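Starting off with a structure, shown below.
Part of the complex only, each chain left as placed.
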Amino acid sequence: MEQKLISDLVPGDAILSFFIVRKKEVKDKKSTNETFLSFELGDRSGRIKGSLWKEVQEAFKNIHIGDIVKVKGKVITFLDQNHLSIDQIRKATAKDNVAAEQFLPSASKNIPDMYASLKSNLAAIENPMLQKLIALFLADKDWTERFCKAPGGKLWHHCYLGGLLEHTLSVIVIAKFFIQHYQNLVNGDLILASAFLHDIGKIEEFNTHGFVDYSTPGRLLGHITLGTNMVMEKISQLPEFPEPLKQQLIHCILSHHGDKERGSPVEPMTIEALILNAADDLDSTVAAFQRIMSKEKEPGKAWSNYVNLIDRFIYFGEEDS
Amino acid sequence: MEQKLISDLVPGDAILSFFIVRKKEVKDKKSTNETFLSFELGDRSGRIKGSLWKEVQEAFKNIHIGDIVKVKGKVITFLDQNHLSIDQIRKATAKDNVAAEQFLPSASKNIPDMYASLKSNLAAIENPMLQKLIALFLADKDWTERFCKAPGGKLWHHCYLGGLLEHTLSVIVIAKFFIQHYQNLVNGDLILASAFLHDIGKIEEFNTHGFVDYSTPGRLLGHITLGTNMVMEKISQLPEFPEPLKQQLIHCILSHHGDKERGSPVEPMTIEALILNAADDLDSTVAAFQRIMSKEKEPGKAWSNYVNLIDRFIYFGEEDS
Amino acid sequence: MEQKLISDLVPGDAILSFFIVRKKEVKDKKSTNETFLSFELGDRSGRIKGSLWKEVQEAFKNIHIGDIVKVKGKVITFLDQNHLSIDQIRKATAKDNVAAEQFLPSASKNIPDMYASLKSNLAAIENPMLQKLIALFLADKDWTERFCKAPGGKLWHHCYLGGLLEHTLSVIVIAKFFIQHYQNLVNGDLILASAFLHDIGKIEEFNTHGFVDYSTPGRLLGHITLGTNMVMEKISQLPEFPEPLKQQLIHCILSHHGDKERGSPVEPMTIEALILNAADDLDSTVAAFQRIMSKEKEPGKAWSNYVNLIDRFIYFGEEDS
Amino acid sequence: MEQKLISDLVPGDAILSFFIVRKKEVKDKKSTNETFLSFELGDRSGRIKGSLWKEVQEAFKNIHIGDIVKVKGKVITFLDQNHLSIDQIRKATAKDNVAAEQFLPSASKNIPDMYASLKSNLAAIENPMLQKLIALFLADKDWTERFCKAPGGKLWHHCYLGGLLEHTLSVIVIAKFFIQHYQNLVNGDLILASAFLHDIGKIEEFNTHGFVDYSTPGRLLGHITLGTNMVMEKISQLPEFPEPLKQQLIHCILSHHGDKERGSPVEPMTIEALILNAADDLDSTVAAFQRIMSKEKEPGKAWSNYVNLIDRFIYFGEEDS
């Protein structure tokens, strides 16, 4: 019995695998010996539902949401969907040598490649102080490791390991285009540096122990302030960093959500800040549309379900258009 | 005495020139024989103030805002600024052979060049029906002439002859970048076609007789509806144009302001519409920032005056940053 | 066994009838042979729940929401409500000769009567161009047939076949009152014509195959634009139609939702547009209140459930007031 | 020399008349003996500007905005407009026997006629308790006198003596139409009574000493609360008045502005309240449009100036539409 990914399971498979527990629910029953536990289990490839009929009380007490569990069972078909009939389930232990992180979804793009591309894009910055600032970040091994792994969000966009890097790289590429498009109007180095740094607060905004959730500093301070603080701390190591440049860089980070209602304490007052806001906003929304499409689109379905966050449906298009 | 542009006048010049009347005001005086008329006169290069002390009542009755006038006078200096001391002023007549349009500001870029660039960009469209639709527009001599001359706005951005073309071309170039950037996600032809057509309603939204102002259909219907109607009319000449494509194209035009509060009757529900909205929004705002900077920026002034429309100041930057 | 309407069923009835499938749900069970399917079935008179215990997997695969089904079963009482115990269920076929439309709720008022009344009200229009425009619509057999059948909404008001006609007629009657009430202030013909045309885009905004839902053009363009396009198309057949009249008519249609937040791209700028907006708004809201009352009001219940769309409860009144 | 209305003055008239002082301003001058006072004077027919060149300091000290003044002077023409050259000006005294009220604009319709029409419309109320309540108001001579004279607003609509009566009557007539139009749905007596009472708080909301302004209770409490209090006070004299009826009546008054943002502490929860809100809202806005049109419309001017309160221009129409 081998460890298969959820997306690779077929009915009839006997499994002995590790999963992360995403949901746990007791289902109604008439008499005590008919209670069962319904689980939603996940790995980095997807989710599956499963039922446990034996030793329910014990499992109910010992296993919690967020736990890694080892499951022995069989894949059956239930109303056209794979379902796990669970024989045994137990919490993973240190000896099992599995990490919560293995169960998180990852960027489909290669992280080292993206990181290399990010570095090469940033090499175009000519301003020596911005160069030094960026070098400070990139030289911080612990920081770059966390930066490369961080998700870009919890639910809405780039919500997987490497998502922050993927989004940041995309914003940098967009920014480069606009620097060229509005070349006589803007300070390109400022845009590139702020594109790199705009969302770094997300490194601390999320916990990624098994699944992505907001951390306490993430909720109390938000990624805009967390990121600003990181940048201030690095700049404090560069005493010659010019005050006006610092102010403009921080202004771009602070205002990148575009307006106060979305959590920016100040609104864009420079063309550089406008461009960063536009690049960030479009890239996030396109990624969210893409996520919804890949999850919901199916033959004959031209429309998404209602998307509360943006108060509308999304159109997938007809076959013949 | 030759016709000089306002921006070329120097104190001491004797002039005999045509101008458009932008403002007319009677200044307070104690006795009738001391009344004077203060004018603001304009041509495509700028504005100048002038004063008339003779035959005031007659000039007051005969000359109105928007008139082309022929002025004889002398350029003097008044508190560091050029000022026109007017000897004679009269309305232009047919014999003078001057058109209001001559007095409108124009795009600083060359219109035929921009138009050529627009056409070459649109040539990249592969979808045959969108090709045909665009060909219908470009083959309409009267329409293209009006399109190339139309302003992009009254006060906020691209508010000069050729402004619509300049803005449209810029949005197309931005769109092309995003088509490549999100290449597996989007229908590029749809984005390019809607970028070309998104603001064409502005051809009818403004009057440009001497200076730019809203027309009656511009106010009653708005450029989104006016443009939609133009597109529908052309599509009605292409019976084989697929219904779904038409709907998506019109959707992009309708939703390009991004939300209902800004006059879009529907909000973007496709990635193509999102991209058009982002490109249009950024390009308009950058152009507005640029206009304010070129008007207000001066040595030692780091900030614009308060900009009511966006509820903030704009930062021009310090010399040393 | 005859076909009875749902509202006429009594416990004990054996039925063999056609219904439309509104909902389908698999209910939880312990072992495979105890799964059952719960249906919500509808006809034009109302809804009933039913359960199927046999051949569940097969029914689950073959029958979908929106299907017309033939059902053999028995009416039982379950907790004070009629319930259908289903013996057999199958999809209707061409031979059954039943149309989805038969299962849609209809206006309680007679459609031909309403249509006659609408025509006689419109006959009062004196302006010859508006007369011709309306004549073009009324002469279009296919169009009038669709107009008379279209619903006025999906869920909120007039959400049944003939609802658009009923609402339009009511708005016309209200408009006629205001034309007389503000007689020296308004162009009555313009109000009447725009009252007739204000919601015609709803003909294309909804699909009515079995139950009312938004169509793709309905979501992408909205009924305001769809209706405007219909009117523009007909006016294009009347070359002598005066431009200012066209603009004012379209203005009324565009602005009839009253403000941009509700999807009007322009807001009412004429008294005629104000009146149309007021008439439409009141008639829709009264109809929605009426619908909620007829659905929820019962002895001893003075208040509706919370109505999310308008963020309040509706008061039904006490018996003694 | 006779007292002429401002609207009847012609250049050359020698006048000796009473006016109300609406504005007073000192105009800039170089030396003390050239100071002059510029006045805006009004009567019920309109306004005129005037200048005083003698005894300026004294007039400046003695005469204030809101004073009734006796003016001796001559009508001259100044730049196409009538202007008053003032020889003497003094405050009116008790002996002059003029009342501020004479200088207020009045309804163009006859107040006794409107009041008679109002009473006859209210006579249709059948509910005996509502009849008694209305009778209590109408029997209150002092109250009815103030009701008939009160303005309907300060600046926006019906802002003249009798304006409240005119607006109230119009709302009642509209209400009567809707009672008949939605006859099986509504309590007509409740609508009629609340239409009569909805704005009576305006009697106390405004001061009308010379010109209309908000009173202190008008600002601190607002006419909705002031009117509610009047109704509660009268109902307290009718011990048998049923509680539910009272609640519904007060609900209509409280909610007649339609939503909280406009100062209604509760929003319409009955069809009766919806109708009152629609009738009040439309009648006020139509009257405001009408006022703006009669003030601003002139040949060749198709649009009003920008109307800040509703954030738009108003369209007057072209000659040929």
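Should a chain be cited, it is by its letter among A, B, C and D, assigned in written order, with residues numbered from 1 in that chain.
Everything that follows uses one rule, which is that a contact is a pair of C-beta atoms (placed from the backbone, for glycine too) under 8 Å apart; a residue touches a chain by one contact, two chains touch by 3 or more.
Source: prediction; values computed, not measured.
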Exercise. Full complex copy number, with 4 in place?
Worked result: 6
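Assume only the chains that are shown with their structure count from here on.
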Problem set entry | C-alpha-based rotation, chain A on chain C, 0 to 180 degrees, nearest 5 | 120
Problem set entry | Shared interface numbering between chain B and chain A [over half = same, under half = different] | same
Seminar exercise, completed: Cα centre of chain C to Cα centre of chain D, whole Å, reads 43
Exercise. If you average the Cα atoms of chain A and of chain D to get two centres, how far apart are those centres in Å?
Worked result: 61
Problem set entry | Where chain C touches two or more other chains, by residue | 216, 219-220, 244, 248, 251, 269
Exercise. With chains as vertices joined when they touch, what's the shape: line, ring, star, complete or other?
Worked result: other
Seminar exercise, completed: Checked against the stated definition, the touching pairs are A-B, A-C, B-C, B-D, C-D
Problem set entry | Footprint of chain C on chain B - complex, ascending | 216-217, 219-222, 224-225, 228-229, 232-233, 236, 243-244, 247-248, 250-251, 254, 260-266, 269
For this session: Would you mind writing out the residues of chain D in touch with chain C in their complex?
Result: 170, 173-174, 177-178, 181-182, 185, 242, 244-245, 248, 251, 267, 269-271, 274-275, 278, 281-282, 285-286, 289-290, 310-315, 317-318, 320-321
Seminar exercise, completed: Residue set of chain C touching chain A in the complex reads 26, 28, 30, 35, 57, 60-61, 216, 219-220
